[in-house]
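Every protein chain but one is kept in place in this view of the complex.
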């Protein structure tokens, strides 16, 4: 990954201090969320056990099953306990049982003559089979990928959003993206999705600001990209978002449907979707466990802070958050090669030497996470209705991306300040990425920064700011930091936020075969398989 | 000017060798053109003596007067001799005499009872008065300028073309340019002008690809810019082109009308307008003498070579030509501060590391001419009909401009590959210039190049190529180099080309008071007054 | 100014640029199709400057042409389009003179929209680009409910607080999301029977005054809006309504 030596002359002691502090913060979080599950974690288990589909009110069956137990106040044992019990008892599949529950014909919690051991065994076996299937599919995909070209092997990976609100239109856009050198398609989700405490079902034809993340949509896009890859001999990656009230479920669906990448930020739901702190932190732990297990690269979302706070001033909070996000991911089994650290180019063009500050920050991210992919996002906050202005800013962003050896970059589009882009906007954006990638290919290796100059001083200043903030968070905890608006200038109360009703204290005999088996690790799963 | 220390680690011996060779080439040229004048040089003298206007066939009176003597085969004494004689004899002004000639009522070469000494005295006095007037006007302008702001004092000067074909529309465009931070207006000329062996008269309302350089057009734009400068407290410079068959006359008009800058390349007419070699070289010597005298900054035109030849391969020829152009200008009295050395950003975006090569070349120009302003021109050759592509390339060009501390830059426009720009195209171009100038303000000081890296190696390679070419030219002469197509890949024959009929061998008693007095220098004219 | 046409480099040259994608293969005939489309818009001398395949069956064009249509600029009522806003102190003064009590203002970014930077810019103390938001004014009692507020919750609060002015923000407009949300809001307010008692104001980067009115709002604000623009409107309109009510009441007597 990182081929550049250090250019910033960072204070190594300071770097170590930051790393240790961030690890301590992550431990603190682990304590605060220990011993809890959520409805979404349980629905993830139901999905892993093979349940899919909706009832006659369009409610997804995983919700039907989990709510059914939750309403009886019995989720503290874990849904797998009840579902496994019923499977053992009836010999029916989880799907058949779910349909039975939906039809009102079945009560999972009425274990008429059941043997708990048998239930646990049934659920464990079903889980093992499911995980083996995921593993098999992904290994097969990995083999296929290795026969294809990877354009991103020696230049930043080009990550492109589609956001039409209609999955079939998204496919058209994705094809144009692939034809113009994009490497990864991320289908932006419809605006409401983060707030939904269920994963919508079926293909989407009318989303707003994006297309729902549904299993069917994943499959439709995956098939289209695979077809393109076959035809063109170059692999196209697929990405989506775990964020929101359904992080674990979406991670599971992503694992099943062969996604390569997922945006998965530990704090985004709290800050930008007003989701309850503990709810999100529990959900992220499980969803990251799944991402890590399945070899899916996750992306952290510090770019958002730069959009709601002043990008020059909030730089230290970005670094602090990157380190925390990284440590949280590590705690749930995600290896370095699968943690893509987010950052964005958001300083307004009217700030004197703003480009130098961006350069410093991008290089800092690069150097702080030498074994991680780093992901750089284009300007959006200050983009206005002038498409030429946006294109010029994107071009400078593209240049800094190349010059700091970023591993991934989201591409900018000229109409960023206006609407979700039209088909040609993405192509224009990709073209500018290509100019910079070719014409400035080795710029990063070619230049050195003046010792003690603006760039080195800025990197040092930002790192010092991050160290201070991390110390504060070690002392007072992450929850307090969120209450004080330390990230993105957004203040959230610990006792408020959506989804609190979905948190469940685990009983002593709580049973979750998915997490348990994933913690052990899959037979021969190599981490970073799809990186 | 150049605030940067050397970044390229150039071979000082090689640099010296190049400089000496170029000086020798310039001397060789001086020998080849010595003892000759041209009809345009003589018309310049007529203009300096105060003649303006056209006859009833719209022929400019300077042409009428010079042709009148030339047709009698008597131009070898210099037009001033005849005109001065007639002035002394008749007591009429040069203008009155010219009108008399036009009316067919007067023969300047029939010196009925004239005293040559008196004529020479009359012409010399009239010349001295004319030069004093120029000097007075310019000193006054200089004083006024010094009270105004100069935005270009600490960033590259922004040189903007207007090319509507109608001088009144050009004024509108110029106002938009001024309002958006342009520093200099250059009214592009109508396409035919270089080929005309006269300077058109009067304001232009229908030009093609530009607006004629006429004295009236100069005045209209000068007045408009002065008015803007007064109102806004910031000085707007005016530029035009000396090139073509009338270099000396246009230089004179520029001096009279208070221009600040003129494109004046020693070879452009030969290469791109198929003008006879000696004709152009004589004309440039005189026109530069005038530019130098009047404190007007000249710009060399090596940018054109990069448009007709391959920009990667032809780089050494650019450097060789810059050095020759520079030495020619110096020989005719133009001081360093008034010689702006041309270069352009013409490498196609599809060339790997092309930006690094551009960066090397721009820095090389910067370092080879430490006391001269350097002028960088935007991409045009590879610009196509996609305005976003052009804008992206312009943005990278703007960045390299700032990063290499160029003194002047022509701005690029998104529609470069399509038509002469619309009013908003220039504003969009200026905006991108501004982004780079602000956001990357100190980038040049901040970065260093890797020792022996791509940039340093390229600069060395180009310099070596230039040295070789210069050696060849020292040996065989500039005319042979032009015959071999060494510049811009264009081959011209020494015995062909337009305007040969306008070359006149000077007699022993050739008299040219303008050149003579300018060689002495003006009373107290400070060079670089308007830089 | 009665027949204003686009200007490229000569008065009345009508020069304009179009860019669009057509779902046609990238062949020469595609250029012809693009030209014909421009002609259908009435453009003269359309010329394709750039044309490029996006993916099979989709071609992007940049095209220039001359627009013979013109606009009567004198007929556009500047007064309506250009109400000169009051400054912060002028607004306070105006309110002191014409209003009897604080104007209760309730704001939110509604529906699933989480973009709050716009509404915050108008309402919060800090304001926007150096101009204070409505919270800073003595003339207003301001309640900012934040983002992702459902219409239902908003209307409930508005009725509780007896708001005089309701300010809603909408940023996500794809597939006309905002139209549905805003229309639903107006219906709920009307159903409450209290529509007449309050000013309904919406805003956002792609909200126009025309659209706002069409949807049943009193006014709409877009990009480039400063808090004092909105504040001016509110105090003036509130005063005018109060005045005409008094009139109506006295007329009825």
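As written, the chains take the letters A, B and C, and residue 1 is the first residue of each chain.
The rule is simple: a residue touches a chain if its C-beta (ideal position, glycine included) is under 8 Å from a C-beta of that chain, and two chains touch if they have at least 3 such contacts.
Predicted model, so just to flag it, every value in this text is computed and none were measured.
Within the set C:98, C:183 or C:206, the residue that contacts the chain not displayed is C:206. In the complete assembly, the contact with the undisplayed chain comes from A:164, out of A:164, A:308, A:380 or A:432. Contact with the omitted chain, checked across C:43, C:134 or C:201, is made by C:43. Although one chain is hidden here, its contacts on chain C can still be listed: residues 1, 4-8, 11, 15-24, 27-29, 32-33, 36-37, 40-43, 47, 58, 67, 69-71, 73, 76-78, 81-82, 206, 208.
Residues of chain B that touch the chain left out of view are 163, 165, 172, 175-176, 178-180, 191-192, 195, 206-210, 272-274, 308, 384-385, 417-420, 422-424, 427.
Of the residues in chain A, those that touch the hidden partner chain are 163-166, 169, 173, 384-387, 415, 417-423.
Quick note on the criterion: only the chains that are shown with their structure count from here on.
In this assembly, the C-alpha centroid of chain B lies 52 Å from the C-alpha centroid of chain C. One finds 35 Å separating the Cα centroids of chain A and chain C. The distance from the centre of chain A to the centre of chain B, with each centre set as the mean of the Cα atoms, comes to 59 Å. Along chain A, no residue makes contact with two or more other chains.
Annotation for chain C: residues 52 touch two or more other chains.
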